[in-house]
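As you look at this complex, bear in mind that one protein chain is not there, while each of the others sits in place.
Note that the chains are named A, B, C and D in the order they appear, and that numbering of residues resets to 1 at the start of each chain.
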Amino acid sequence: MTVRTDALPTQEMTINMGPQHPSTHGVLRVILTTDGEVVTRAVPDVGYLHRGLEKIGERVTYAQFMPFTDRLDYLAAMNCNCAWAWAVEKLAKIEVPERAEYLRVIVCELNRISSHLIAFGSYTADMGAFTPFLYAIRERERVNDLFEMLCGNRLTYNYARVGGVSGDAPPGFLEKTKEFLDYFEPKLDEYNNLISYNKIFVHRLANVAVIPAEEAVAYGLTGPNLRGSGVPFDLRKDEPYSVYPKFDFKVCVGTGERGTPGDCFDRYMVRINEMRESVRIVRQAVARIPDGPVMAKVPRLFKPPAGEAYFRSECPRGETGIYLISDGSVNPFRLKIRTGSFVAMNIFEKVTRGLMIADIVAVIGSLDIILPEIDR
Amino acid sequence: MGLKEYMNDIVEAVTTTAKGMRITARYGVDPKEEVTLQYPEERWEIPAGYRGFLNNDVKTCTACTMCVKVCPVDCISLESVRGADKKMVLASYDINIGRCMYCGLCVEVCPPKSLKHTSGYEMASVARGELILHFIAEDAAEIKARVARQVAEAAVKAEAAKAADLSSDLSSEAARAAKEEAAKGEPKK
Amino acid sequence: MEAQAIFDTLKGKFGDAVVELQGEGFSPAFVVVAPAAVKEVSRFLKEDPGLSFDVLMCLSGVDYKEKFAVAYHLHSLKRRHAIGMKAFLPRETPSLPTVDDVWPGANFHEREAFDLFGIVFEGSKDLRRILLPEDWEGHPLRKDYKYPDFYHGIKV
Amino acid sequence: MSHDPAHGTPPGKGGAGASAPFVASAALGPEAHVMVGNADLFVNWARKSSLWYLLFATACCGIELMQAGASRYDLDRFGAVFRATPRQSDLLLVAGTITHKMADRVKRLYEQMPEPKYVIAMGSCANTGGPFYKDSYCVVKGVDLLIPVDVYIPGCPPRPEALIDGIMKLQKIIMQRKNYGAKA
Partner (left out) sequence: MEALARSLMNAVPLLAGVPLWAVTLLLIVAAAVVILVFALTFEGVGSLVLRKVAGDIQARIGPNRVGPNGILQFLADGVKLVLKEDIIPANADRLLFKLAPYFVFVGSFAAFVVVPFGVGLIAADLNIGIYYVMAVTSLVVVGVLLAGWASNNKWALLGGMRAAAQIVSYEIPVGMALIPAVLVAGSLSLQDIVRSQGGLLGIFGWNLFHNPFSFFSFFLYFTAAQAETNQTPFDLPEAESELVSGYNVEYSGIRFGLFFLAEFGDMFIVAALATACFLGGWNVPFFHAATLPWIWGNLLSLGVFLAKAFTMVLIMMWVRWTLPRLRVDQLMRMAWKYLVPLTFINLLGVSLWLLVFKGKGIPAMIASLFG
């Protein structure tokens, strides 16, 4: 707390970047103590969207908890659905048919694209350029149309089931997906020309809030935040689950292109490149999807064997780990969901020391946090 | 900050800005790029499986309360009373769409497939009460009363029928007894 | 390295502080540790070159009806292996030493376990409620938690 | 304006239509029957056609609100621009779950808005607590326990079209409002 006591004694100002602020990506409150524009301490205060999801998990059955996983991370609802399904299948050792796994990979990667689109769009909107945000939402609308055709809802899909998926792909779905991929791939280069390499944008992001590799590992960062610091750890490659080993894709790592590795620009560019990789995965999956059933034989009142399992899958915002304890009854006994945003918020206070107020907004955007994942 | 970097900064700033503005200009000039759907006039055609407001076809519904049990939010409230012919008669069937989360679990679990998603989504209302859809027009109490009367009538008819059977049994009893006497009487000769 | 091998090295080093290995039915096996020895065991798990568990994936409080437990899920980026560590706590005064100096990432997880279970982590940098409002009574994720009727005059 | 949610308006015609279960068509607000003079018409027209909504997105409905404001559904056609401060906005669109920790913030936001202000409860969470009605200990069961609500939009999350339908219904209500002349 450096208080300059030379001629004019100045005092620090505490500002409430309160629960309602245009660029906190939801109801996050950051208590800033600033010395003019320079922030000396930024303490995040979370919990404004805590809805007690884990308590609900203990009171509903395994199948009934699936719609609640949509509300866990509503920008990547498919990934959370499938994470819950995979976790229960790992606990109860259920064999899922091949076509269901392919469908799950297709929808998870499509949802990763639409989640990164919102991350990219809202990040540029926080930096002041509002137009790329609307282009990103326009692309996201086309992904919504695909999901609406597949499972009947635009945002809270409730598509996966324990043992498979709720419904097979309607006719024309795979063609429409291919059509979307061909339409979407050139758009990424257009975004890069429009905003990613724009001088002002680069100056706002490069060398801001640098997270070195070992600090990212120590704080348990995962996903694009970890890969942005140069650690090539991707669960789909290093702890492969479902049918991911069948596809070849590159793990995008931050290389310090426009500044030092691990700065905001790297995390941003990792997400842009990851969208390209997801397009490649979905192309391969659509080309090689086998026929067959989409649902394994699972009794309606499903009672898994007693035991404990920890399953983690690669969600757009980092690793979503589900620690599931079952005592053999219809309801889960204990359910702990560990998410990427929760851990990203943990490092927020250390990273934002000495930055300016405009950079606080940049750091929130680069960590790509989302509040229901933090508060659950 | 060497002079070369200084000039490079300026040149890079101008070129990247120009590249960005060329793209926004292309969108600005080209009317084909516009994707707006003027909602009240043009509407997005809803795909087949869309999970809109729920609708229960009351005739085929067998009041088996499977949907009430499976709903994670308890937004379906159902009252039924046992009819004369032992089948359940629906007294009232309400779905509170203000609380429903449109997850579709009830539609999957409904045995007679009477509960289905419609493609409706426009039900903005002024009072919170209007968010409760009532699928049975009549008031629940009237239906209960009517069914109770039917059950009572059926019971009375059953009583009468039983009484009639009883008496017929008696008479047939008596007739058989008489026949037996006759039969017993005859073989002694 | 296999869970059994990890358990043996720990058993060798810490003796009776390491109670047992929950292997069967637990998909990452759990090493059960006495609460007092949590800090030393975790420091050893992190620093030992053979194990080098440098990532604390998840720290969760569990209410086993008659006793509490804190479950740590550890993963090593270098060795690419994972292990679970569990410490059982009495139900009345659930408290154990903190690990946020070993893994800085543990602070938010510990605050959440304190907030939702009431497990006190001694020596923690900043142990406050994280998810619930400051003036909330009770710890919701306990099995015997009764929902409050009103909060600030609003019906719960 | 908050009242017991259980009581419903008496049902209209019997028989379940194929798509529209019969609910009495929503009455157009408490002052539907009032005769509105010309001055009111002009003032109400002005208020109706520049509804600046507060950028207040707490949960999933916030994403649908953003998509309603974006290119395909374009709320800007109705003159509805998003404003960052409650001082300049006249429509509080509660989009998402309101938890108890957030409750007094919502009240403060509502009180900071200058007077002719309207509230739309968007989505099940804002209407009645939605998916978290039964088992959640920290969700406010409906935002009308905190602030008076003008229009409820069902849906979880409601489509952007449902949001625009709700806003158009609010515009009809605004057109009915009587500002000048003797109070009826």
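Keep in mind that, in the parts below, a residue touches a chain if its C-beta (ideal position, glycine included) is under 8 Å from a C-beta of that chain, and two chains touch if they have at least 3 such contacts.
Here the structure is a predicted model, which is why all the values come from computation and not from measurement.
Visitor: List the shown chains that the missing chain touches in the full complex.
Guide: Visible chains that the missing one touches: A, B, D.
Visitor: Considering the whole complex, which of A:31, A:213, A:272 or A:356 touches the chain not shown?
Guide: A:356
Visitor: If I consider the whole complex, including the chain that's not displayed, which of A:138, A:283 or A:334 touches that chain?
Guide: Touching the chain that is not displayed is residue A:138.
Visitor: Could you tell which one of A:177, A:198, A:278 or A:366 touches the chain left off the display?
Guide: Residue touching the chain left out of view: A:198.
Visitor: Go through subunit A and note every residue touching the omitted chain.
Guide: Within subunit A, the residues touching the omitted chain are 13, 15, 21-23, 36-37, 124-131, 134-135, 138, 194-195, 198, 200-201, 203-204, 356-359, 361.
Visitor: So that we can see where the missing chain sits, which residues of subunit B does it touch?
Guide: 1, 6, 9-10, 17, 20-21, 23-25, 27-28, 33-36, 38
Visitor: Determine and list the subunit D residues touching the chain excluded from the picture.
Guide: Subunit D touches the missing chain through residues 42-43, 45-47, 49-50, 70-72, 74, 76-79, 81, 83-85, 87-88, 90, 114-116.
Going forward, only the chains that are shown with their structure count from here on.
Visitor: Using the stated contact rule, I'd like to know whether A-D or B-D comes out ahead in C-beta pair count.
Guide: Answer by contact count: B-D.
Visitor: List the centre-to-centre spacing of subunit B and subunit D in whole Å, with centres computed as mean CA coordinates.
Guide: The separation of the two C-alpha centroids amounts to 26 Å.
Visitor: Between subunit C and subunit D, tell me the centre distance in angstrom, where each centre is the average of that chain's C-alpha atoms.
Guide: Subunit C and subunit D have C-alpha centres separated by 45 Å.
Visitor: Residues touching two or more other chains, restricted to subunit D: which are they?
Guide: 71-72, 101, 131, 134, 137-138, 156, 159
Visitor: Got the subunit B residues that touch at least 2 other chains?
Guide: Only 35, 72, 101-102 qualify.
Visitor: In the complex, go through subunit A and note every residue touching subunit D.
Guide: 18-20, 22, 26-27, 47-52, 55-56, 59-60, 67-68, 70-71, 74-75, 118, 133-135, 137-138, 140-141, 144, 154-156, 371-372
Visitor: Quick check on the complex: what are the subunit A residues that touch subunit B?
Guide: Those in contact with subunit B are residues 60, 63-68, 70, 131, 138, 141, 148-153, 156, 158, 166-167, 170, 190, 193-195, 197-200, 300.
Visitor: Would you tell me which residues of subunit D are touching subunit B in their complex?
Guide: 2-3, 5-9, 11, 13-16, 18-24, 26-29, 71-74, 77, 124, 127-131, 133-134, 142, 144, 149-156, 158-162, 164-166, 168-169, 173
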